[in-house]
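Encoded as structure tokens, here's the structure I'll be asking about.
Here the complex is missing one protein chain, while the rest keep their positions.
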Amino acid sequence: MNRGLDLVLRRTAVALITIFCAISLNFLLFRVVPGDAVSNLARVPNSTVAQQQALRHEFGLDRSIGVQYVAYLRELAHGNLGRSFANGQPVSKNLGEALGNTLPMVLLGTVVAILAGIATGVLGAVRRGTRTDRALTVSSLTVYALPAQWVGLLLLFLLGGVFPSGGRVDEFLIEPSPWQHTVDVLWHMTLPSLVVGLTLFGQYALLTRTAMLETLAEDYVLTARAKGLSTLRIVRHHALRNAMLPISTLIALSLGSVVGGVVLIETVFSWPGIGRAIYSAVTSRDYPMLQGAFLVLTVVVVVCNYVSDLIYLRLDPRITV
Amino acid sequence: MNGPVLEVRDLNVWFDGPGGRDVHAVRGVSFDVRPGDRLALVGESGCGKTTTVLGVLGLLGATASVSGSVRVDGQEVLTGGDAAMAPYRWGDLSIVFQGALNALNPVRTVGSQIAEVLPRDGRVSRRAALRRAGELLERVGMAARNVAFYPHELSGGMRQRACIAMALAGEPRVLFADEPTTALDVVVQAQILELLDRLADELGLAIVLISHDLGLVGQLCDRAMVMYAGRAVEEGPTEGLYTAPRHPYTRLLYEATPVLGADRPLRSIGGSPPALDVPLAGCAFRGRCPDAEDRCSLAEPALTPVAPAHRAACHLTGRTP
Partner (left out) sequence: MSQFRFLRQPAIAVAAGVLALTLLVALFAPLLATSEAGRRVGPVFGSPSSAHPLGLDDAGQDVLSLLLRGARTVLIVGAAASLVAVLIGCAVGVLAGYAGGWVDSVLMRITDYFLVVPALPFMIVVAAIWGPSLSHIILVIGLLSWTQMARLTRAQTMSLRERGYILRARGLGSSHLRIVTRHLLPHLTPLVVANAALTVATAIFAEAALAFLGLGDPTSVSWGRMIEHAFSRSALSAGAWWAFVPPGLCIAAVVVACSVIGQGVAEIANPQLQHDHLPPRRVRLRATAAGGGEDDSGGSDSGRRLRRRTAATVMEES
């Protein structure tokens, strides 16, 4: 009975440990090669002496690594991720804003990709070996193989005249009403979301197809067929319901690559989100921002994985929670 | 009604094999099932018993092709495909599969799986359907509250009972039972057989039992068809098959079956059945037959009457005691 509770506790522990590892690794990554970090300081463009001093203080390179680590953890516990070199604002504030811009755009694309991908994969599996299946698989594979940044450029090239070519809002819209603002944001969101959706779609369609094929070979599908149920009912109530277990796991695992795509897509469309924050942090060598953004992304992915684990536990009646 | 419910004539099943070498899995099988009949299909695994049943019920997959005739109440169903079979499925012909664990969908409750095949005259509410499912469970010796259980929460014997209850939901006239007691311990096996026996009596069900176990067959059925390499090699009353088997295979199969209290050595049949992806010349059993003669490799013996209601396909029938 309490196997379920045990599992939840274990998953929670793993998630917390993973986040702790991410935090520690984040600390180490920026310090383990102090020589490089110091030499890189000189490459910060337009850096004043004061800024370089601040930076040295930021990294606390004169103190021992243990002391630095404790200080780092203490600051982190207070939500302090340092200050951005680029605009002098606290990193946490910058990232909060960026995350708020990223989430709706990514969510829209991902949800569309999941729905379309599952539908396509199911159709392919049900029609396995037919021309439909072949066409769907080939197109899923092709879409999967196209680099996200390239798809973004192509869409900008083809539809740049129709849709805005970048940014999140129209800067020339003076004092828009909330409604106008929403429409404006959605309008700007269309292309980046579409690219997020397209690049994920192929992957989801392919993995759904495989999961469905595995399920369709199970005995209970034969039982369902012997019961005279319609193909639609067999597929929906018997096959898909079981296939959703592996599918949900695989989708959760793909979140890491979603985040990777976001960096590229936001860069192409100048979407002021967390992915673009990483890009600008890299180009302007804004280390506190880079460090903060990486940490936030890792935590977001770990948390999403954790949530999907919990959903999995709910989906599978063999595990009672 | 005294006409047969089910008439199977010259049923053949092929499976697509690699390189166009199709496997001829069922070769010219014919049998009738009348109301209240107790027929058994007996043979080693791979002899085509299960394939025969799947062919009769129209449950074969896309890699199979068939020929012959299957009639339900005189209506041809084999050549008409799924549409022709649909009205009889589960309503007249239902089946209990082997391995009760996988025959039930692991993520749905037992009750919902029974309820989904209940005949829906007018608007039967979900609640009423579940109540009816509970009644069916009681009929097979389970508690009605088991409707809310998932398959993994039941023991192997209980799952098999639930499968039987599900098979009864469509009020069938012929119940196929494919190795219904495999993987159950002896006591539970006896209970399941007893249950099938009682249900057949109470409901006037005809039963077609598929089994490799001659002992089991004798307890439940009054007529049996012994299959070897996709062909019926002997057919007759179970009593007659025991006391006077006319085909060497039946005799050896009987000698290979342990019977409690029987004072005879247990023997196994040497060798293995022939490959079915090449044309067979002569008797399929001759390679393993202790009595094989030259003529056995020349022509395939046909089923010929050897006693009242008893036929065998062996060139040496006259000599076999």
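Labels A and B are assigned to the chains in the order they are written; within every chain, residues are numbered from 1.
Keep this in mind: a contact is a pair of C-beta atoms (placed from the backbone, for glycine too) under 8 Å apart; a residue touches a chain by one contact, two chains touch by 3 or more.
As the structure is a computational prediction, the values presented were derived from the model and not from experiment.
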{"item": "Chain not shown: contacting residue from B:Gly3, B:Gly81 or B:Pro305", "value": "B:Gly81"}
{"item": "Contacting the left-out chain in the complete assembly, out of A:Leu81, A:Ala113, A:Leu194 or A:Leu216", "value": "A:Leu216"}
{"item": "Absent-chain contact - pick from B:Gly28, B:Gly91, B:Gly156 or B:Pro237", "value": "B:Gly28"}
{"item": "Absent-chain interface as seen on subunit B, which is shown", "value": "10, 12, 14, 19-22, 24, 27-28, 58-68, 78-83, 277-280, 300"}
{"item": "Missing-partner contacts on subunit A, residue numbers", "value": "14, 17-18, 21-22, 29-30, 33, 36-37, 40, 123, 125-130, 133-134, 137-138, 141-142, 144-151, 153-154, 156-157, 160, 165, 206, 209-210, 213-214, 216-219, 221-222, 224-225, 230-235, 253, 255-257, 259-261, 263-264, 267-268, 278-279, 282-283, 285, 290-291, 293-294, 297-298, 301-302, 305"}
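The definition used in the following text is that only the chains that are shown with their structure count from here on.
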{"item": "Chain centre separation in whole Å, for subunit B relative to subunit A (CA means)", "value": "53"}
{"item": "For the subunit A and subunit B complex, residues of the former touching the latter", "value": "129, 218-220, 222-229, 233, 237-238, 241-242, 245, 315-318"}
{"item": "Interfacial residue positions of subunit B with respect to subunit A in the complex", "value": "57, 59, 62, 86, 89-91, 94-95, 97, 99, 102-109, 116-117, 150, 152, 163, 166, 170"}
